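The next block holds one structure in the form of structure tokens; read it before the comments.
Here the complex is missing one protein chain, while the rest keep their positions.
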Amino acid sequence: MLICEVIGHVWATKKQEGMEGFKLMVVREVETNTHRGDTFVAADTVGAGIGEHVLVVDGSTARRALGGDDFVVDCAIVGIIDSIELKRENNPKLHI
Amino acid sequence: MLICEVIGHVWATKKQEGMEGFKLMVVREVETNTHRGDTFVAADTVGAGIGEHVLVVDGSTARRALGGDDFVVDCAIVGIIDSIELKRENNPKLHI
Amino acid sequence: MLICEVIGHVWATKKQEGMEGFKLMVVREVETNTHRGDTFVAADTVGAGIGEHVLVVDGSTARRALGGDDFVVDCAIVGIIDSIELKRENNPKLHI
Amino acid sequence: MLICEVIGHVWATKKQEGMEGFKLMVVREVETNTHRGDTFVAADTVGAGIGEHVLVVDGSTARRALGGDDFVVDCAIVGIIDSIELKRENNPKLHI
Partner (left out) sequence: MLICEVIGHVWATKKQEGMEGFKLMVVREVETNTHRGDTFVAADTVGAGIGEHVLVVDGSTARRALGGDDFVVDCAIVGIIDSIELKRENNPKLHI
């Protein structure tokens, strides 16, 4: 799972039926000192809000998160992060 | 899903049967301040035009978007983006 | 699908049975102004030749392109590109 | 499989049912001289502890590692590394 921040919403009127009924959020991978985060769109399944840090799955796992294998969504928010505890010594600089 | 811009068309006369009947579009991931967008080819399923911003899925999800698991296409346009609303404070600089 | 150029051949005598009978080509993703192309090996299914630009699929889609889900090949050439038409104004500099 | 170091824990109270019961660890790919390691979240299946080097699988393989195809987890720790032996001459500089 990726650690992402919810940074916005996307609206798409003209879309496939298999995308109907999902709230589409813009999420951005949290930046670390070794990786600059990508930005993409995920269907929300847990009621995540703007500014929250979330766990995001992709591919066939995202379809299962939405409740069926026929959805045409390949990215989903599956959890809202309460806290992250990182070991001190190597200071990974997770920018949360 | 990736946020892409439709930037062109591809023609391929000699191709697998499982690719017949789809309009093949060149799409480019929208560039952000942390990621330079890749360029690839997606089958259109929603009537997207050049210059429009679209939602793109890949892998097995793309095959489902095309209506069957036996197509040999691994990337599909599944929605046309009307608008994107991003939270102000961290200014993600999504170049749309 | 990725837009690649066929740049060579690979020979492998000692290999899994599920790889027998395919012509293995070295393909390289076409470089754009935002992405430097990766190089990998794809099984040819359409008679592509050295120097041609082709459409390449990967993962489970590649196995379907080869005609069965049990092949141990995860990358396949599925079409030969005749031409690419890109919109003028943003000049994506696709190096073909 | 990726070679990762376990660097922390994640807590998420609000999450999908298919994520319940797994210990969620923050893992970071080991950095080499050609690749800067990404950071992500994996479900632990082998009792890995902070600071240990582990083998991590993703996608549909991760679901199998968890014991069922319906889990909504796409990344799992499947082994704890005892030792790595690298050939001397090209000095890959695996930073373990």
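Note that the chains take the letters A, B, C and D in the order they are written out, and that residue 1 is the start of every chain.
One rule holds for everything that comes next: contacts are C-beta pairs under 8 Å (C-beta built on N, C-alpha and C of every residue); 3 or more make two chains touch, one makes a residue touch a chain.
The model shown is predicted, which means the values in this text are computed figures rather than measured ones.
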| item | value |
| --- | --- |
| Missing-chain contacts mapped onto chain C | 7-16, 18-19, 24, 26, 28, 31, 36-42, 50-51, 59-60, 62-63, 69-75 |
| Chain not shown, touching residues in chain D | 1-3, 30, 32, 34-35, 45-47, 55, 57-62, 64-65, 76, 78-87, 90, 92, 94 |
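In the analysis below, only the chains that are shown with their structure count from here on.
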| item | value |
| --- | --- |
| Fraction-based call for chain D against chain A, same above half, different below | different |
| Inter-copy rotation, chain B to chain C, in degrees (Cα atoms; steps of 5) | 70 |
| Distance between chain centroids, defined by C-alpha means - chain A, chain D (Å) | 19 |
| Full enumeration of touching chain pairs | A-B, A-D, B-C |
